[in-house]
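Quick one: the structure is below, and I'll ask about it shortly.
What you see is part of a larger complex, with each chain still in position.
Note that the chains take the letters A and B in the order they are written out, and that residue 1 is the start of every chain.
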Amino acid sequence: PKCKCIKYVFLLSSTYATIVILKMMLMSPLTSYFCLTRKVFANLEDTKFVSSVEDKKLVRIDPDVERVRRCHQNDLENIIPFVVISLLYALTAPELSAALLHFCLFASSRVFHTVAYIGAQPQSSRGLSLIVGMLVTFSMFYRVLSKVFLL
Amino acid sequence: PKCKCIKYVFLLSSTYATIVILKMMLMSPLTSYFCLTRKVFANLEDTKFVSSVEDKKLVRIDPDVERVRRCHQNDLENIIPFVVISLLYALTAPELSAALLHFCLFASSRVFHTVAYIGAQPQSSRGLSLIVGMLVTFSMFYRVLSKVFLL
């Protein structure tokens, strides 16, 4: 039964890893959308996408686009460590309910974080969701390291 | 035979994951090369690498260096999700030919993307290669998630 539980937790961690990475990848089209609607481009050759008299003026920095970029960067810094550690955490054979709690909490905290960031919600909504996500990750770190050093 | 196929696909996905990560890591020396040839530095202590009368002037932003940096960042945002999802995709036991098609298409689209980005090729060469890479990744996401939710 223990072996079966590892299999289910591993399946669960793969599913959640896939979901949060999918969420992270969707930031890319979102950035493109903001760039196109606000007519902000990072490269001169990209200005071809909109017809314009003065192309060079479009190569600039826009606060809204930078906000989406920072949100994407924050995802990279938090979701990738979660994905790696969640797969290793699944190998430590945790309780199915505990694993589900960790994964659900992390996934919802990241969705909440993105909504709060893009929507420029007043603090500490974004700060709290960031801290919840990090605490979940640190809890998984703790379990993996404690299991490894006891073996 | 199914078990053997998983092994080959896993070997294949490891190989392609290694190749695209290697490609991504080579952006680091490329950035250093651009920084040194254009005498652009992000930190004051780095100006030691070139003998110069006015060091402080070298700490600035250069459009070519920023272009390489953006290309590296785009690699981080696309290649790392591919690596994670390709390993999970291999565990869903896909057809060897389908897996090979996915991996080859992704790897070549990323090489093409880098050449188009660094060379500042006219659009939509870079945009197309980016979209091809993302579609391949989304196709693998779809297979992993559909397999998981049917199990």
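What we mean here is this: a contact is a pair of C-beta atoms (placed from the backbone, for glycine too) under 8 Å apart; a residue touches a chain by one contact, two chains touch by 3 or more.
Because the structure is a prediction, the values reported are computed rather than measured.
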Whole-assembly copy number, given 2 chains displayed: 3
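Simple rule for what comes next: only the chains that are shown with their structure count from here on.
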Residues on chain B engaged by chain A in the complex (per definition of touch): 67, 70, 76-78, 80-81, 84-85, 88, 91, 120-124, 126-127, 134, 137-138, 141, 144-145, 148, 151
Chain B contact footprint on chain A (complex, rising order): 11, 14-15, 17-19, 21-22, 24-25, 27-28, 42-46, 48-49, 72, 76, 80, 83
